Structure formats: C-alpha cells, structure tokens
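Structure below; questions to follow.
Only one protein chain is missing; all other protein chains are in place.
After this line comes chain A, so read on.
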Amino acid sequence: MPRRPTALLLAGLLAGAVQAAPSSLVVCTEASPEGFDVVQYTAAASADASAETVFDRLLRFAPGGTELLPALAERWEVSADGLEYTFQLRRGVRFQRTSWFVPSREFNADDVIWSFRRQIDPQHPWHRLSPRGFPYAESMAVGELIRRIDRLDDHRVRFVLRYPEAPFLANLAMGFASIYSAEYADRLLATGTPERLNSQPLGTGPFVFERYEKDAQVRFRRNPDYWDGAPAIERLIFAITPEPNVRVQKLKAGDCQIALYPRPVDLPGLRRDPRIAVLEDEPLLIAYIGINTRHPPLDDVRVRQALNLAVDKAAYLRAQFGEGGASPAVAPYPPSLWGSDPALAGWPHDPARARALLAEAGHAQGLKLSIWTRAGGGPTNPNPAIGAQLLQADLAAVGIQAEIRVLEWGELIKRAKNGEHDLVFMGWAGDNGDPDNFLTPNLSCVAAASGENQAGWCNEPFDALLREARRATDQAQRAALYRRALAIFHEQAPWIPLAHPREFAAVRRDIEGFVISPLGTNNFAGVRRTPASDPE
C-alpha cells in the first residue's frame, strides 16, 4: 500500500534540504456549485466557487468584515446629491489566461459596463441568454436604480442613479457585481457557445478555474498575475462533502485542511483535537418570529409586547442551536453591524407581565393563535418542529392557545406573503453589510404591501427614518437614524427577534490566514500553509 500523497509530499519535503510549505489546499465544502456564472445564482456554495475565487468586483469587503475596500476601482467620488458615482479603475489588471481563452487586452471600462448592462438592459445581447434571469439584480431592483452607466474614458466609469441609495457601494461588493471580461463574452457569442460563460468562467480574481467534476470537486490554480499579489496556495481544491459529520472526519484524517460549517454538536470534540483549530464568527443572520399585525388582536401593540415577554429566548437558543451556537437577538440585525444600538435591551422573559398586558388589552380569558413554521431545517432554524413546540409551550403559560402548522419552505413563504399566518418563524441573511439590507426588505411599508414584510407592519415614522437613511451618504448620520428606527421597532414589536446563529469552521493547525466572513461567503486568497507543523 502506498502512503497517502500528502504524507509522501511531506516526507519528500522533510527529506530535502529546503522546508517549503505544502502548496495545495483542500477545502471540504458543503454543497456543489450550481454553476459558475455567478450572477445567475444565489447559493453561497456557488459564490465561493466563482465570485470569491475567479472574479473581482469594483469594491470588496475587508476579509472577515463588512468594511468596504477598493478592488478593481482604486477610488470613487459620490456627487453631493448622491446620484452620481464616478469610479477610477485600476490600471494594469490582467484577465486570467486559461487553456480555453487568452485575453488580448487588460481590464478596462468596457468590462464594467458589460457586466452591469448585461443584467439590467433588456436589449443587451446577453440579457436573454440567462435562463434563470439575474435573481440578485432583480430582487434588489438594480435595473430601476441605475439610470445609465457612462464610459468617461478607458479607466473611468460613472453610474447615474434614479434616486439616492446609500447601500449602493456595498451592493457593488456583492457577488452579482462581479466583473467579467467583455472580450471573452464577445468571443463566446461569436463562436455560438454562450453557455461556456457558465462552465468555463474567467475573471481577474486570485484563482484560475481549472475543472469541475460534478458533485465531486472543483479545482483551481493560483493566478500568477493577480493584481493584489499571487496567493500563497498554488492549488485550491474544493472537496464537495455535503454530510457535515464526514467533513469533520475528513479534516481529522487530514484529507482536507479546512472543513466548512461543522455542526455545533461536533465542536467540543474538534476543540479537544490538538491538530485542529475551531474558528467562529457571527454572520449577518437573524432568526425571528413575524407577528401578523393585520390579524386582530395582533394589531394591538400590547398583545405583541406580551408575546415578546412570553418567550423564553434562552431556552429556545439552547434547544435550537446548542450551547454557544447563537446569541439572543433584540434587533432585526446582529449587534456587530454598524447602526446597532448597544443600549437597546431586549424584552425580558416575564410571563407575569405578559399576562398583565394581555388582560389590559382585554384578553384575560385567553387567545387562540396559529404558529407557522417550515418542515425542513435551515441555518436560521435548524429544528423547526422543536422551535414551534417551545413557542407553543411559552404561549400556553400566558394563556394563549396556539396551533402549529408545518409547511414546506417554499409554500410557507408563499402563504406568509399572503398573510395567512398569525405567527411565522422566519429568517434572513444579509449580504452587503448594510442595515438597510435587513430593514427595507423585511420591515418597510413597500415590503408590507408586497407581503415580504410578514408582519404586514407599516409604521410611518419608522419608514420615514428608513427612507431618510437611504438618501444620506454619511455613515455616522445613517447609523444615528437606524438607532432611532430600532427604538421604534423595539417598542412596536412587530417581530419576536430570536437569535443570531453563529457560524463555525474547523481548520488544521497549519492553516494561516483563513477568516470566516460575516457575509456567509468563503475566500481563500489569503490562506497559507505553514511548513511541517501539521502532525500527520
């Protein structure tokens, strides 16, 4: 039996005079990418395999944070009215050279314009070539927002907006704003093979796509020409391992060096293992219960406050996420996000006060409500049945009789949109690090009209604050507006905020430079393996 090649490699390296770090990184990932034309997809696994490896954007998020940094745009200016954004593009950036395409020119304004017009201009030749449409650009209404994009010269572009939109810069750092090579796209169209854009991606990013074997692996090699310095890792391999327990076993066996998303129950064992380090962070996630304020008596703020007081959040968190698996939520977004209010205390667990409030509202005799939840678990609700039962018990303790209805996720979203529920378990994942990304889609009056706001809650003072904060471009000023909005949210209680689940990754000790992103994506450009510290 031959030894494992990693061991062979290590042995060979140790035998030699030079001690070099292993240059391959194998990551045990949780799912197959849906494809590599990232603008068509929304799953994190797809973004990791394209936006975070092959592509760059005008701006990028700081590793492990939500702070915005220059990327393909070196700097930018925003006009006083907040309608014009002018970007100075980085010079000398090369598109990747692959076996299937060799670019003839460097990155310039044409690529930026191509990447956006394709998504928002129905007349663009590539617009209809996306059978799935552009889910991100569409759901964020980018087409309505951008009036036009001007090419000022080879290295300057100007975005003209129809209305001021403060989160716009953050949106440009999201996966759907990845910059493609217009030259490559033209070639694909000319050769009648546009579908290759999805199977043979090519960008300016830190890693060059090599090959995808469906449901098995994705292989990349480093981009030697990367404008921000070539990555230390020569070969990056995603080992697609959907079963979390198996990811952990593979990590222990040394078959991969990073295991994404271990389950909280496996963490104590991993922490005891001297060869492994457990990383954790608070991603931009919220789990909450939407209270349908259109259904009497839930239109009565006292009843909604009583519901908040009735819930034993600590018990819920322990049962749902395990010890240390989540922190209790008091607001619609995690406290790590700017615009949070550290002084805002959540509703305590106080059944006596809840009863008193209910009596005051004229429901001393009790109430009947429906609890809606989903059938299968997700990141914001790992075990929906248990969660609903806990809520049912908490409500029973204050005299509210609740009936649980379990629906499949898609169906739940649809019926909740129709407003059929009284209480519904929901979750939200933020993806641009802007508070607006949590508030407007879920709690604005527009969202109440469309049904996205399951509370059906349209509060004029709150909504005015959101609109004002969208127009303002100064972050400190916006943060102050959001803090005022949070106070209204708390007092009006359209939700029972439940939890901010934590996110984990387990890595071998010889891995350096990997950080979990609160945005739910994973980037390996800054990872290196230290020589020989990994006891095989």
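The working rule: a residue touches a chain if its C-beta (ideal position, glycine included) is under 8 Å from a C-beta of that chain, and two chains touch if they have at least 3 such contacts; residues count from 1.
Quick note on the criterion: contacts and distances are computed from a predicted model.
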**Message:** Which of the following is the UniProt-recorded protein name of the chain this complex doesn't show: "Dipeptide transport system permease protein", "Oxidoreductase", "CRTAC1 family protein" or "Multicomponent Na+:H+ antiporter subunit G"?
**Reply:** "Dipeptide transport system permease protein"
**Residue of A:82, A:103 or A:133 in touch with the missing chain, whole complex considered** = A:133
**Item:** Listed residues A:242, A:268, A:328 or A:362, member touching the removed chain
**Value:** A:242
**Request:** Can you work out which residue in A:103, A:297 or A:379 touches the chain that's missing from view?
**Result:** A:379
**Prompt:** Out of A:119, A:181, A:198 or A:373, which is the one that touches the chain we can't see?
**Reply:** A:198
**Complete:** Residues of chain A touching the missing chain are 1-2, 4-6, 9, 24, 26, 32, 34-35, 41-43, 131-133, 135, 138-139, 195, 198-199, 211, 213-217, 219, 237, 239-243, 245-246, 249-250, 252-253, 255, 378-380, 407-411, 413-414, 417, 427-429, 441, 450-452
